[in-house]
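Handing you a structure now.
One protein chain omitted, others in place.
Should a chain be cited, it is by its letter among A, B and C, assigned in written order, with residues numbered from 1 in that chain.
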Amino acid sequence: MNALFQRWPVIRQLLHGGDGTGPEAMSDATKSLRPRNSGAKVARSICPYCGVGCGQLVYHQDGKLISIEGDPQSPISRGHLCPKGAASYQLLTHSQRATKVLYRRPRAAAWEEIDLDAAMDMVADRLWESRERTFVEAKDGRRVMNTTAVAHLGGATLDNEENYLIKKLFTAGLGMVCVSNQARI
Amino acid sequence: MPGLGTSFGRGGATTAQQDLANSDAILIMGSSMAENHPVGFQWVMEARNKGAKIIHVDPRFTRTSAMADIWVPLRAGSDIVLLGALIRFVLENKRDFREYVLHYTNAPVILRDDFQDTEDLEGVFSGWNEAQKEYDFETWSYRGAPTVPGAKVHGGHAKDRGGERSRECIYDRDLTLQNPRCVYQVLKRHFQRYTPELVEQECGIPRRIFEELAEAFCSASGPEKTAAICYAVGWTQHSDGVQIIRSAAILQLLLGNIGRPGGGILALRGHASIQGSTDIPTLYDILPGYLPMPYFDGDSGSLEGYLKRHTTACGWWSNFEKYAVSLLKAYYGDRATQDNDFGFDWLPRVTGDHSHLGYWLEMDKGNVEGLFVMGQNPAVGAPNSGLERKALAKLKWLVVRDMVETETASFWLDSPEISSGQLRTSEIDTEVFLFPAAGHAEKNGSFTNTQRLLQFHEIAVHPPGDARSETWFMYHLGRRLKEKARANPSPRNAGLNALTWDYPVEGPVAEPDAEAVLKEINGWTTADRKLLSSYRDLKADGSTASGCWIYTGVFPAPNENKARRREPKGRYGHGWGFAWPSDRHILYNRASARPDGQPWSEKKKLVWWDAEKNEWTGYDVPDFTKNKPPDYHPPADAKNDDALAGDKPFIMHPDGFGWIWVPSGLKDGPLPTHYEPLETPLKNRLYPRHATDPGANKLENPENPYANSPDPRFPYVLTTYRLTEHHTAGGMSRYLSHLAELQPELFCEISPELAGELDIHNGDFVTIVTARSSIDARSLVTARVRPIQVDGRVIHQVGLPYHWGYKGLVKGDVVNDLIAISEEPNVRIMETKALLCNVFRRENGRDPQKYSRDGEREIPEASAESEAA
Amino acid sequence: MSVTAFLTDSTLCIGCKACEVACKEWNQIPGDGFVWSGLSYDNTGGLGHATWRHVKFVENGATPGVGGNSPENFSWGFSSDVCKHCENAGCLEACPTGAIVRTEFGGVYIQPDVCNGCSYCVVACPFGVVDRDETDGRAFKCTFCYDRQKEGLAPACATACPTESIKFGKLDDLREAAHDRVEELTDAGFRDVQLYDPIDSSVGGIHAFFITRGDPRTYNLPPQPQVPTVYLRKGWISAAISSGLMIAAALVAFAGNRKS
Partner (left out) sequence: MSDTSKSGERHSHIDEAREARLLEIRRQAALARLASQPGDGADGDLVPHASPESGYYGRPLLKRPQWTNEIPLYFFCGGAAGAAAVIASAAKLAGTDPRLIRDARYLAAIGGAISPALLISDLGMPSRFLNMFRVVKFQSPMSVGSWTLLVFSGSAAAAAFLSAWQRQPRGIFKILQNAGEFISTIAGPVVSTYTGVLLGATAIPVWNQNLSVLPLHFATSGMAAAAALLELRGHDSRALNTVGIITALGETAIGASIEIRRSPVSKPITSGRIGWLARAAGILAGPVPLILRLLASGGNQSRNIKLRKIAAASAVAGSLASRLAWTRAGIGSAQDTALLLNASRQ
């Protein structure tokens, strides 16, 4: 009861003085305020936007993202981020992100959600059939071993490891030569 | 990267962003660095605060210009005139760094007598074949260098673009530079007409300003000073983009600014791994490490022919075979043996132009069945995107992987073609799959940034729902396909059956271990899988495997992923990530020392010869054979790197020189030449008979038409660009409220003068029309855009940022609908920075009924107005 | 606990808006609407309940050969605005609930768990910073990242700023640094550089001061801001007199009209 009474700022004012703008007016929440990422786990990361390659600290706790900010140790960015880099947290958490595989049948006017594994099987089948149909082994006696009827686009936003697997499977494995991305000069 | 690749040997930025802080002058051209690379720009600001002169050349006054000491507006597409004039300024006023030029460049090398210059042939070099629209570049070789008849330049990104017809390690030099056939004299003559007057007439740059620019840049070069050049797609996205970069390379070589602290050429990349995706390419014409793809024609019938063709007698590329074989071993593992040429024959052959733009036109013809799009959004980001979207409707199936539902994924649902009735959803047979992708903090992997630095990003949280990494997608797709192949061991499946695909997976979703992939990229001994620490350990006998030789050393030991290192030390932060090759941050840094191995100056020392230790040492890892003394002279029978003397810093080149002159490897000439854009309001006053780059491919067709040059219907010059607040095609910015609100609507920047002529008020809706299409935008009438006075005429320029589309929180018309699909000869990039357009004011706000692109009705009268100007 | 401050040096600002975004990301502020203003590149307009850092864009004519960094011509000015955290803060004094407090770092902080949205602070701020979110009901403004400061972290905006045009540190040090910087720039020929820190006004100086090129008024920085408490004395005297007059009037009226 007395404690409760003590928590009424007016009483604090009467007892300890203060014009109502200082500690006497602070709520318990304010007193116990801490940064959101306090004590969170941190992953060392790199900004996904442009080619500068700013270092990022990704704070997370119990499998949830908490915040993303610049990595002060980075010899390139020295902890700074541009507006895009600073928006990385929203990039990963915004409501418009796709989280289910969407499938559109021929001539259909709407998406339908489908199971990931089923989708993988379907894509593998389509790819295999198209390749079987269009693969060229040789032309006037010279080796060709390619298909130009299945193509790939993209890579400059992907990881090196991902690009490596794309080129390895699509070109070295399947003979796809139409492989391209944003990068030019 | 032929611009940098042919000039210096490697297709990558020669310097590091941090090193800009050491510059005495920085020329930013073809880039708005402050806007598109703000954090990198902090190093420019640091240089500025130390007193460096910042020069920005740009048609518009941008946020970069606002930080520069000198802003030089020029007519879009006249870059080579300005750079050529700077080169002429250096030569005429003897401002070149003579000792550097004599020893480190091929300026003194004597050329063949039968070479003829554009000055002799009205715009083309000798060897031009008008019928074939391509060069036979035999006459470009050094005098006395034997040549291999019959081979052909394929252009593209490969280390040499298939160009070893000549043996550039054989040459005569004239160290007095007086011989009229030496590169120096030929260069001087080539640019003799690129005068300040020409600059005034063609670029619209007043003479005084040109002189101030030239003075500022040259006076910041020499033994005691260095100047750097930064560029981005403002240079590359031109029909002669490679040659613009070549001009910069020549300028920097003449001024001795390559391989030295505060010097260099910094190519600024627009994506997190643009550099990485050419090093480890998802491109059609190269294999990892800039090894060329086998071509159907040429000598790629067999491994032997392939190696013979691409292996040089001297210089680093004499190791070609080691890298090629090690890659094949990485791909095909144990099944790749001496007897089967390490599976070389399983590799597909390049049979044509399989670049994005090339195959997309095939797609438009219905010749492509299926397409994978991963982290790219061509429906917004690609040129003539209207055509690109329509081509998508001709596919049997389309797989899109992205973090959001992009315009590309939903082209069949709400594209402009649907609303305009050109496409009908109910008639589009394309099957579409949209796979949710993981974000950067939801997977392990490495990016290679703009300065060739590999940086690993760790997984923090698992991706939401069914979102997965591309690593996961490719691995599990490959697993399924390999099962199908196992069931059907036909010759065409031999490669797939041989393909090694045994990556460990972990976790509930069976995510492949990205580091296992990086280890394969790094390379190992095939016998006991011992990780390699340098590409010097790679062998041609199949005893080593490496997925990308230039990355070897990134993972030298099982628990030592150098891309993951986070202990920066020293001036360049060695110990943070891994810079290819061999953690060298400033390439060709041997050139930072005099021929005798000592620094040019105390102020600009970087790497020098330590006589006691008998090795090269300094602030960076020497880009040179560590124990090769400066006075080393190769014996006559020396091969590969040993054939290069101790004062030849450009070790990738067979002659060890920086190439002012490119004897082989470029499809459009050994020297840069001013060609007008494919759409231009002016005649080419230098070369009336060859106004545009002879090698450029317009891919003109009814769906991809061009304006005439000039064209009264399209009197204004249009240039497109990016904004700080958005990212390329918008998939990573238009869906985020915190970014979308900062630039919520498509606008076009026009000068008050043009606005006055067209009675356009700030904020009015305007329609921008090109030969391809027309779009609506708000007008931002600003004095930051100025009419350029060229040739006694006023040329109005119009600026358009291109980030908007029909999805996301903020929508807008697709600017790339206006752009033509065209191909620069060497890398097949489109021209987005200079084309022709017209502008109209919308009478009543937005009008769904667009101006037809060939609607004669209103266009002529508008042009009449502009003629009056 | 030492008193901390912002020094926003517009001569280093590249107008990238990283501060705006970093602030919104850290404080998880909702979007501020998607309205294109046509006012140069400024589409968020000003500080408000959903914008606690705001970059202003001021355009002047551009001349060839003269970049924005030349003393001759300042062609495109950027300045990142923020709550001034006044020495004598109008909002702080006006708040009837004690929701607004002065933190140990000298910042002015609105306690979101206390504010009842009376919006008196809104009219008490001489810089037009505090703003009531009409959907939420409470008043919001820059918290000076009080939460971060408690663990010695710099505010989100200063951390992000690519060119370090937003500096964060001890008030006294920064004030000194600001004067040095102005001197340095003036010596370099930038005669139009000014430091905005109305220390002689009743606001008694601010904890977020600005170096601008040209007149600070161009960026809506008032030359003589007044903390409203300066009016109190006069006001209460007038109120006392008026009250007296009321009673007097009533007595007079009735005294003159006795009747039963």
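Rule of thumb we're sticking to: contacts are C-beta pairs under 8 Å (C-beta built on N, C-alpha and C of every residue); 3 or more make two chains touch, one makes a residue touch a chain.
Note that the structure is a prediction, hence the values are computed from the model and not measured.
Undergrad: Using the document's definition of touch, tell me which of C:C125, C:C142 or C:A178 contacts the absent chain.
TA: The missing chain is touched by C:C125.
Undergrad: Decide which residue listed in C:T8, C:N27 or C:S40 touches the omitted chain of the complex.
TA: The one listed residue touching the chain not shown is C:S40.
Undergrad: Name every residue on subunit A in touch with the hidden partner chain.
TA: The missing chain touches subunit A at positions 8-10, 13, 19-21, 24-25.
Undergrad: May I ask you to list the residues on subunit C that touch the chain which is not drawn?
TA: 36-40, 45-46, 56, 58-59, 61, 63-66, 70-72, 90, 93-99, 114-120, 122-134, 136-139, 187-189, 214-215, 217-220, 222-226, 228-229, 231-232, 234-239, 241-247, 249-260
Basically, only the chains that are shown with their structure count from here on.
Undergrad: If you average the Cα atoms of subunit A and of subunit C to get two centres, how far apart are those centres in Å?
TA: Each chain's C-alpha centroid was found; their separation is 35 Å.
Undergrad: Identify all positions of subunit A at which a residue touches two or more other chains, and write them in rising order.
TA: 68, 77, 80-85, 87-88, 90
Undergrad: By the touch rule stated above, which residues of subunit C touch at least two different other chains?
TA: 16-18, 20-21, 25, 162-164 - these are the residues of subunit C that touch more than one other chain.
Undergrad: Okay, in this complex, where on subunit A does subunit C touch?
TA: Touch residues, subunit A against subunit C: 9, 20-27, 29-30, 33-36, 38, 67-70, 77, 79-90.
Undergrad: Which residues of subunit C touch subunit A once you look at their complex with the stated criterion?
TA: Against subunit A, the touching part of subunit C is residues 16-18, 20-22, 25-26, 92-93, 95, 98-102, 109, 111, 113-114, 146-148, 150-151, 153, 156, 159-164.
Undergrad: In the complex of these two chains, what residues of subunit B are touching subunit C?
TA: 34-35, 38-39, 41-42, 45, 48, 54-56, 61, 63-73, 205-206, 208-209, 212, 723-725, 737-745, 747, 762-763, 778, 780, 782-784, 786, 809-810
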